[in-house]
Each structure stands twice: as C-alpha cells, then as structure tokens.
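Working notes for the structure below.
What follows is an incomplete set of chains from the complex, kept in their original frame.
Chain lettering (A, B and C) follows the sequence in which the chains are written, and residue indices restart at 1 in each chain.
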Amino acid sequence: MTDPILSARNLVKRYGHVTAIDHCDFDLYPGEILAVIGDNGAGKSSLIKAVSGAVAPDEGEVWLEGAKVAFTSPNDAREAGIETVYQQLALSPALSIADNMFMGRELRKPGILGSWFRMLDSAAMQKFARDKLTELGLMTIQNINQAVETLSGGQRQGVAVARAAAFGSKVIILDEPTAALGVKESRRVLELIQDVKSRGIPIILISHNMPHVFELADRIHIHRLGKRLTVVDPKDISMSDAVALMTGAMTPDDAAA
Amino acid sequence: MPESYESSASRDQSVAEFDSQGRTLGHRLQHALHVTPSLVPLMVLIAAVVVFGLLLGQRFLSPFALTLILQQVQIVGIVALAQSLVILTAGIDLSVGAVMVLSSVVMGQFTFRYGLPPGIAVMSGLLCGALCGLVSGVLVAIVKLPPFIVTLGMWQVVLAGNFLYSRNETIRSQDIEAAAPLLQFFGTRVEIGGAIFTFGVLFMLILAVVLAYALRFTAWGRHVYAVGDDPEAAALSGVNVRGTLISVYVLAGTICAFAGWTLIGRIGSVSPTSGQLANIESITAVVIGGISLFGGRGSILGTLFGALIVGVFTLGLRLAGADPQWTNLLIGILIIAAVAVDQWIRRATV
Amino acid sequence: GSHGDISACLITKTDTNPFFVKMREGATAAAEELGVELQAFAGQFDGDHETQVAAIETCIASGAKGILLTASDTSSITPAVQQARDAGLLVIALDTPLSPADAADATFATDNYEAGRLIGAWAAGQMGDAAADAKIGLLNINQSQPTVGVLRNQGFLEGFGVDLGDPNRWGDEDDPRIVGHDVSDGAEEGGREGMESLLALDPMVNVVYTINEPAAAGAYEALRAIGRENDVLIVSVDGGCPGVQNVAEGVIGATSQQYPLDMARLGIEAIVNYAKDGSLPETSPGLDFYNTGVSLITDSPVEGVESISSEKGLELCWG
C-alpha cells in the first residue's frame, strides 16, 4: 500500500467538558473514497474540522503528503489543496454565487488596476464559476450573480460542492452533503463525487446514509466516542455489522472473529 | 423490511458517554456561575462594598451613606428593570429615559395646567408610559422592525414631544408640595434604624422581587425567556410571541412611567430636562448585571446588583476624592470586564 | 493657617465649560491656601440636575462643612439644598442665584442682567444711528432657557433698546430688527451651526449677541467662512483669557467680564468663617446677593458705557 496522502495521529479536541475528539487517528490514501460513519455526536465533524484547519486541535499531529502541517485557518488548508464542504454550508447568503465560489481567493485584474487599485476581475471570476458549474454538469443556474439566499437548498449544496470540486487539488472533504436533500438532489451529488474520484482526487465522505456509503466508499472509517474504532472494507462487512460497530452493539474483535 | 441493517442499531440500549475530564476548581466555579448568573454581580457588589468600607471606614459604612446609594440608584434601578425585560426578549429600549420624563411631565402638567385631581393626573402619566410602550411594542411585534431602530425613533419623537408639550417649563417643588403632594409620594421617607429609605427605594426593591417572581414562576415569564431565546421556535411551540412582546413593551413603558413618578419624588420638581442619561445608565446596569444583550439569558436581580455596583463605585470613588472622570473611566472598564466574565461563564457547556 | 478638619464641596453645572474649570481651579487654590479639603462635583452636561442632587447628598454624607453650588435647575434643587442646610452645612450659590434666592445661605454672583445690558448698550453706542436698522442675531445656550441665559439675553436687548415683551423669556419680542434666536450649547460647534442658521435666515445680520465666548468663537468662524467677519459686531459675556484675547484681536467687539475665581475664593473663605464661628456672609448693598462684579471689556469705548481696555482685562482674566 502507498503512503497516506492525509493522516492524523492522536488528535484531541475538547469543548468545555466535552471531549469531541479523543486521541483519534485518521488516514486517507490517494485516489480513494473514504467514508466516515458514526453516531450523532461521535465527533465526525469535529475531526474533519481539525484536519481542515477550521478548529485548532488541542493535541496531536496532522500530516499531508508525508509532511507535518499545522493549519490555523481553513484558508491554510485550502492553500494546501484541501477543500471542505462543511455540514453547515459556509456560504454567505447575501453574496452572489461567483462571490461565494471565490471567497478568500479572489482574482484581481491584471496590470496596475489589480496591483495598485486591487480591483477584482469580476468578469474572469464569473466566467470561471459558470464554466465550473457547467463542466460539472451540475445544474442550470440562470444567473451567476444571483444571491445565494435566492437558491433552493439543493442548489446551495450544489454550489458548495462545485466550489470544493473546482478548487480541491489534493483532498476533498464532504460532511453530510446530502442530509437535507431530496432523492433527486442526493443522486446528483453522488454522481459528482464519483466524477471527482475519477479525476484522481481522494474524497472523505461523512454520511448517515448507509446505502450511499456502501455504494461509494472504498474504505469505511468507523468513528465512535471521539475515536477511530476501526476501518473496514465495505466488500468484507455487512451494513448491519457496520451499524452494530458504530453504535457499540458489536466490537471490532467480534467483527474480526 | 428493506432496511434490516438498521435493526442492529437497536441491540444496544445503553447510553454512550464520553470520558468526563477531571474538573478543576475553575471549572466548578464556572459551572456554579453558569447556573446562577446573578452570582457574579452580587459578588462584585459585595467586594466593592468591602473594599470601599476598608478604604473609607465609617464615612462609607454608615447607614446614611449606604442607604444614600439606594436613593441615588433608585431611578436608574427602576428604569433598568424595565430595560431588562426588553433586553430579555433580545430587544433594547433607547426610549426609556424619554418615556420616563414625558410621563412625569404629563403628571405635572395635567395637575397644574388643566387643574385635574392629582390622582387622575398620575393615572394619565402611567397611561402615557403604557401607550408609548404600546407603540414600540406594536412596531416591534407586528410590523417586525428592529427594536434598536424603533426605540431610537421613539426616543427622538417622545423627547421632542416632551419639550414641545412642556414648553420647557419646570414645575417648582414648592408648588407641587402645596397643591399636589401625591406627585411627590415616592419621595416620602421612612427611617428604619438610622437608615433612611424613601418609598421610591422600597418600590424599586419590591418591583425587582415581583418581576423576578413573574419571570421565574409564571408562564408569562417562561414565555419572555423563550421569545428572547429564539422567537421562531417559541412561536412554533405555541407561545403567543406578538402578545408576549407587546406585553413586555407595555409593561416596560409603564415601569418607566412609575420611574417618572419616582423622579418627581426624588427631585421634588417636574423638570422636562431630566433623565437624559437614563438610557445609557440603564443599559450599563443591565450589562453589568449579566443579562445577555442577545436575549433569553440572565436574571433580573442581576440588574439590581448592576445598578447598585455603579452606585457604590460612584459614591465610593467620590468619597475617596477621585475626579468624576476617573469614575467614568472605571465604569467603562467595568462594563467591558463584566461582559468578558460573562462570555467566560457562557463557555461552560453544562 | 490650616483648618485641617474642614472639608467643602464645589458643585458646578459641568466640568467641561472653561468657566467652571476656572471656578474649580480658584476653589482648589483657595482651599489649599486655607487648608480646606475640597471635593469637586459636576453634572455630565449643562442641565444635568439629577447628578447635582446626588452630589449634594454625597457632600452631606462626607461630612463637609459647606457647599458651593452652581445650580443647573435653580428651583428644583432647593429641596436638596434645604436638606443640606438642615444637616448643618452652609450652602452658597455661585454664579447662578437659586429661585427663590434665599434658598441658599448666600449668593456670590455676577449680575447677569447687568452683564447683558452693558454689551447691549455698547453695541448700540458703537453702531450709532445704524442701530435703528440693525439686524440682530442672538445665540443663546439652549431651548430650556435657564435663568443665566434669559437674564443676559434680555439685558442685552434692553441695553440695545429693544422692547422685551415678557422679561422672563426670550423669543417673544416683536422688534423687526431681530433676525432670530438660535442656540449654541455654549460651545464652538453649536455657535458655528447656530450662526449659520441665522445667516441662512438673513445673510446681512450685523450684530450678534452670544451667551458666552466659546459660542462667540464659533459664530466668528461661520462669519469668516462667508467673508463677513469684519462687518459684524459680536458681543459676549465671560471675560475668560481666550475671550479677552479675542477682544484684543477684534474677533469679539466687547465682552462682559465675570470673576469666577473671586466667586470661588470668596465662597471657600465664607465656609471657613462659618466653620470657625458660624458667621454668615453679607450681601451687597441694595441687592439680595453678593455682587462679584462685572466689567465691560472693549478697545473701542463708547460714551456713557463704562469699560476697561482689553489690556486691563487680560490682567484680570481667568483663563
């Protein structure tokens, strides 16, 4: 097996009395779809927040492509090529789709307009945004300058996923990307995930939807009580056993036995 | 059963729990304060009294001086209680001072300009306060405008109305004493063992207790908290949000009118220029008392302590001979510190 | 000599107006000299009555022997004053008489009506025949018409020869020479804005009465902005050093000088005397207060109006 592209060792994160991540390890290998499953409150979102710079872990280390990294903001992680779609979407409702897609990495006009007057290159950003949405065959958004708040839930989810897919050069993380979506909308997101994988980019997918997880994942990281309980191969385990593991009804030893 | 895999989830019924980290003293303190938010201002208050007592001795610890603080705090204290109600609903009332003064002017002018019996005049003043509250309440609850703006506008309107209606005329204390002593009712003094209380002070204390009771032990009180916490959730879970909001603004207006009546008792006369600082001072008391400006959290007794803290600092520093500007500076720092502590307590997750 | 155990209070309307700043300096100096412990209090803004009431109470609590008070609300303050007197304190009104004046044990003040009358008479004399069709603008303190403001304003109008109407209110006169009344809050900013409004009403205003010298300085800036600073007569009251300097430089035509340092010093002395033997201060002959005096300062004297030069004024000034 090759080396992991992204990994973490011994991560700890406490919120007041709650230990959301409790000496947790984590590994993502190149080109794979890794699913992370676990009960509500198991600490899945906290884990990926710690890995993607959205929160600073209290202890532990994160490695990207073999080098130790210490992201202090989501921007650091993004500059390193890790794109995340957070559970709570992270879009600015009053701003346009293009504004949102380029938030934090805006393009400036060439020449002194850009370097001196720091003027944004709106035309270029709009074109890029439209191209990406089209390229991903995602949906027919009529106006790229529409405020995000005027989009439906599914469309918003689409914008967030498209942003990640467009800019994620090394790793893409999706935290419950289909939780509030209808059947059709969910399907589109799953197709998109496979599309991204086919471009060779590894994906972390957090989901409560077992059928989706078993359909897509190459490996499943089972998270319980703030820790990685075990990692399983969806081809070797039944859905029932995966659920039993994550809820504590079964231990990894039982499963191995 | 298409989802048979799910059944394995039901096998284990025990409740999963994270390891609870050993609790430090700091954590335990944080927890205690989290549960009883008015403890912080109470402790600050006691500490302030002790420190000034040690510093100034008898001059500060005399019954006269201590009850003097109560007298100096009474107006702001009463207004701050009204302010607390509004802030608990996640609002803010910038018009409290103006409503208070207009109400006192109405009480005075109805007696002296129109010759109405003082009882009727007082009732009219209270009604005036309630009406001002009603207007704000309707604008906030029904038209759904932000309270900051509504009461900013009301402040200007009511204050201007006050100056226009009163023609800037003061009604002299001597005239009131002679013709309508009822207006000065709250100025009546009672001596209890060397300590001097006015009816106004007693009113403030009783009002605080009554409101604390109503907020804690009646359905209305629970609804006030729920509305301040999350108005949409409150509406969906069956609270009459509009009614609750309007009742709060009307009650706050009425309390301000009572403050106006108390004001006559305190300063003797009816003066349309009074109360200009009541806004900012009442908000300061509420904030120092630990009620969250975001609504839904805090105890109204904290407000009383907040007002008293400001009173203790003001009198203490004055008796210690500090320049009044140093008092202002200190109160400014106190405001920021109070909220910093508050945030720290909030961070406690249980 | 030292009177170590005597303490006194000074309560002013604000502690930001230069007049009160000086009054406080005078009181502090006199207190130091006589070994009196002085506590100074002030309202947060002009008209802040409640803070003054609290200040009186605090003085009683602190065991002071006497209070020097510049009242914001001259009638409303009287119950608090009575409380202090009942507690055995000597209360002296400075600058602003209480109403009724005998609510205080004594008053040390400028005759504000006279101060106004002097600048009015001077302005009329200065203009000569042109006074008959003068265009007068008046910049008062604020809309609530406190007594000082009314006394000076009406004094000025009487001195200038305008029919007063009700002498207890400004604004009810019907002399066509009056362009308008505006307010200044007794400060530069308000002075400028008030003057601008008067100029918008009639750009040809040529006599301006101002409540005090900061307001006069603001009015001057407004006139300077439209290039009329040299053809308008500004008169004022106070006689602070910056104001007298302005008279010397022609910014202000004439000002009535008051003596706040004297008021404060006399006040402190009276409290010391009272503490020693219970003696009360006297009033000026023929008045119900002790007149600390007022002098008209101008460098172009007018016949029939007694005045001193700005040079002399600078020796007596308090800023």
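Keep in mind that, in the parts below, a contact is a pair of C-beta atoms (placed from the backbone, for glycine too) under 8 Å apart; a residue touches a chain by one contact, two chains touch by 3 or more.
Note that the coordinates shown come from a computational prediction; the quantities given were computed from them, not determined experimentally.
Trainee: Give me the full-complex composition, label by label, with copy numbers.
Mentor: Taking all copies into account, the full complex has the composition A x2, B x2, C x1.
Just so we're on the same page, only the chains that are shown with their structure count from here on.
Trainee: By C-alpha centroids, what is the most central chain here?
Mentor: Central chain: B.
Trainee: Please report how many Å separate the Cα centroid of chain A from that of chain C, as a whole number.
Mentor: Those two chain centres are 73 Å apart.
Trainee: Measuring centre to centre with CA averages, how many angstrom lie between chain A and chain B?
Mentor: That pair's centroid distance is 47 Å.
Trainee: From the C-alpha centre of chain B to that of chain C, how far is it in Å?
Mentor: Those two chain centres are 38 Å apart.
Trainee: Which of the residues in chain B come into contact with chain C in the complex?
Mentor: Where chain B meets chain C, its residues are 59, 62, 64-65, 68, 71-72, 75, 163, 168, 170, 172-174, 266-269, 271-277, 314-315, 318-319, 321, 323-325.
Trainee: Quick check on the complex: what are the chain C residues that touch chain B?
Mentor: Counting only chain C, the residues touching chain B are 15, 37, 39-42, 44-45, 47-50, 53-55, 57-58, 60-63, 73, 75-76, 78-80, 99, 143-145.
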